[in-house]
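All protein chains but one are shown at their positions in the complex.
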Amino acid sequence: MSASPALDHIEAGAHGHHYTTTGLDSRKIAIWAFIGSECMLFASLISTYLIYKGRSVVGPFPHEVCNPPACATTLNPILNIPVTSASTFVLLMSSLCMVLALAAVENRNLPKHTFGDRLLGSSKLWLWATCLLGAMFLGFQAYEFTSFVHEGLSIRTNLFGSSFFTLTGFHGAHVTAGVIWLGTLLAIDYKRGLEPADAINVDIAALYWHFVDVVWIAIFTLIYLIK
Amino acid sequence: MATVAASPTYAGTESGEVTGLWSWLTTVDHKRIGVLYLYTSLFFFLFGGLEAVIIRAQLAGPNKTLVSAEMYNQLFTMHGTTMVFLAIMPLSAAFFNFLIPLQIGARDVAFPRLNAFSYWVYALGGLFITFPIFFSVAPDGGWFGYAPLTTRQFSQGVNIDFWVLGLQILGISSLAAAFNFITTIINLRAPGMNLMRMPMFTWMSFVVQFLIVLAFPVITIALVFLQFDRFFGTNFYEIGAGGDPLLWQHLFWIFGHPEVYILILPAFGLVSEVLPTNSKKPLFGYPVMVYSGILIGFLGFGVWAHHMFSVGMGPIADTVFGLTTLLIAIPTGVKIFNWIFTMWGGSIRFTAAMKFAIGLVALFTIGGISGVSHASPPADLQQTDTYYIVAHFHYVLFGGSIMGIFAGIYHYFPKMFGRMMNERQGTWHFWLNFIAMNLTFFPMHFSGMLGMPRRIYTYDAGQGWDTFNFISSIGAFMLVISTSIFVWNFFRSKSHGAIAPDNPWDAATLEWSIPSPPPEYNFAEIPLVESRYPLWDLTHPERTSEIPHTHEGWEEQDKAADAKAVHIEKDRRTAAELGIPMPTPTIKPLIVAAGIIIMFSGLLFIHRPSKAIAFTLIFSGAAILVGTLYAWLLTPLEPEHH
Partner (left out) sequence: MAHKDSVPHEAQGGHGAAAAPGAHGGPAHTPGHGAHAHPTWKQYKWVALILLVITVVEVWIYYIPSFVASKLFVPSLLIMSAVKFAIVVMFYMHLKYDARLFRALFIGPLIIAFVTIISLLFLFGHIALRLGS
């Protein structure tokens, strides 16, 4: 079928066997470029939060008590550090589970001798764990958002509300997209199993997931802990 | 010998049709997508030009009443928005798409379907933001939409909604394309094509993609804040709530300044292809050209507040940004000198493309000189918001970007369409354009210095502005004529132009080593590159003897199984005959793009008492988007074969 001996190898260029300059998967390069853009996205959101810190005309406020006339009645600082610390732990643990999920997919064909090995090697288990922890984080966020609204802080109340809800909302949206993505991988794992050849797909999802975690590390410190 | 034979067409795929609307709607071929970008952006260029002509007709004399003040606001807003986002950027994208894979010796971009998606989002987004003007509800807050003017309080109507949503849509297109081209340039270069052997156009485009990746997210957020303020009642730009009017300006210009380098660097790259070819000499100082391009890109992130010298940032900020702005003139100036030295001692061939390229060197320099004068905050205090600034940016954007793009079109038309453009008409186009452009914009330096503000729809007589405005308007009408010649030439040559040889300009880079127009697979055999000027190594080795030739990178050869040393290809066989797997055409990118547009348009209705329309559009758009995206991602790019 080929026109010349030099072209014989083209047949070998089967699906997925393309030449690359770097020897790296194009999708991995693309996800890192995407993560670069996300750095700037969240930098803009975080900058705005920090710019507007302390400039809200009316309360509630994140770390300070709000007294009349800035509020109708005296309001306590609205951020709940214990609850948010818990959700931060949850997200950090989800990253660990994600790493284990990837390792499980890569090592699928390795012999597993002990129960511990089998546990570590179950990609479904770790993908479930990551998804559930991610969903738990979202649950915490939902709880936080609704309780804030109850206490008088909505996205329209003041600069703090606008910048806080937009920043954490965008972050939460990213987590949600991640959970859906991981859920899809989980579905594929159930349907036909994730082979080591699929590791690249899990790797890309993992990079996205870890980045979303890393953004939260920045948010937790800059918004919650620094007064 | 112009025959009325059909232009050499793109070779067909195994499964799709060769011609016909459906083949264009489903194409994932970078060359076709490039041509789509070219047509669409030329359309918007003409549309934006028409808006400008009406503006100039209105300003031709004092106190004219051709258009109302409100319509005038829409005209200058849409002229700027159209030219920046719908004309110049996509014209550059036409070349990114068509040229980059060819210049690096690749068969397509890294993600062909994503590529098609970028185009359709742009096309549909362009329509979205353009059609309101036919109902007199076009965006009217200036192309840079300063808040709080553009907040709901001061802009109640739907105009700014179209602007905000339209720009968000267009941003998606640019970002997706940037990820694609970054990956393509990093990962799909032919063996031996190391970074310092890449053609300058590819290099400048590479820098531009990073600028897009870093700058567009910032305007995305600025627009999100404006969107949220307008649709959901947030306080980002609400002065009463403590909002800072400068927040918008800073965020916008952190994007806006890199944006202007996004607009000019591709044109610089095209000039760096045209000048050496038509001087029959290698580009002077290639490494320096690369580094200065990178430096311009990098420094471009540090100058943004020079657009804000009059807002009262304080002496430290003013000084810092003034200094960085002066600094960025250096790498730019270096490029001008290198182009001149390229031509010096060369054997110049004054093709139409060459004329436009030299035109850029001259006119961009003029624009650069006024630019340097803006860099000084005290001087800029007089210049800002006057026509002096309008003069500056039209010299760099029209005299710079557009001229460079015209050079690229004349130069690459033969490769794209297999026919030559008419050189005589090209010469007429050039000279009329050159004279008209200067007639239009040079007087603006003077009216600006005499205090004529920007964005006014009339002016009183006797302030010293009348003559200058009149001359500008004459120039604008002349531009209509010169552009018409170009349009005529473009379309006539597509069907009647002389059949083009594969390398009509005797150029040096890989895209000229394959037929005009290229077969769908580009290269039957991927070339093994050993220098910066692969074709001149074959045809004019004396020109490139001083440049190092190595086989560095050739060990990749065993991976590119169908590779062979640089050679000229005349092959017109199909991909099937050669056993080259080609991506399957698909309509899914278009549908996903449509889903996004539908989703965004739902927001236009969110303020109605009944939310039904808004939610229907938003949810159905989202459903189309997500559903088709899943189908897309789960479908392999190429048909399975054994």
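As written, the chains take the letters A and B, and residue 1 is the first residue of each chain.
Going forward, a residue touches a chain if its C-beta (ideal position, glycine included) is under 8 Å from a C-beta of that chain, and two chains touch if they have at least 3 such contacts.
On a predicted model such as this, the values are computed, not experimentally measured, just so you know.
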* Structure fact -> Where B:Gln153, B:Asn194 or B:Thr365 are the choices, the one touching the absent chain is B:Asn194
* Residue of A:Ser56, A:Thr88, A:Ser122 or A:Gln141 in touch with the missing chain, whole complex considered -> A:Thr88
* Hidden partner chain, touching residue among B:Trp24, B:Tyr146, B:Phe232 or B:Phe301 -> B:Phe301
* To do: With the missing chain put back, which residues of subunit A would touch it? List them for me.
  => 14-18, 20-26, 28-29, 32-33, 35-37, 39-40, 42-44, 46-47, 50-51, 53, 81, 85, 88-89, 92-93, 95-96, 98-100, 102-103, 106-111, 120, 195-200, 203, 206-207, 210-211, 213-214, 217-218, 220-222, 225-227
* **Residue numbers in subunit B that touch the chain omitted from display** => 186, 194-196, 210, 213-214, 218, 244, 246-247, 250, 254, 301-302, 305, 313, 316-317, 559
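By our rule, only the chains that are shown with their structure count from here on.
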* To do: Would you tell me which residues of subunit A are touching subunit B in their complex?
  => 1-3, 6-15, 19-24, 26, 29-30, 33-34, 36-38, 40-41, 43-45, 48, 51-52, 55-58, 155-156, 158-159, 161-163, 166, 184
* **Sites on subunit B touched by subunit A in the complex** => 110-111, 175, 178-180, 182-183, 186-189, 191, 193, 213-218, 220-222, 224-225, 228, 232-236, 240-244, 247, 251, 254, 524-526, 556, 559-564, 573, 577-581, 630, 636, 638, 640-642
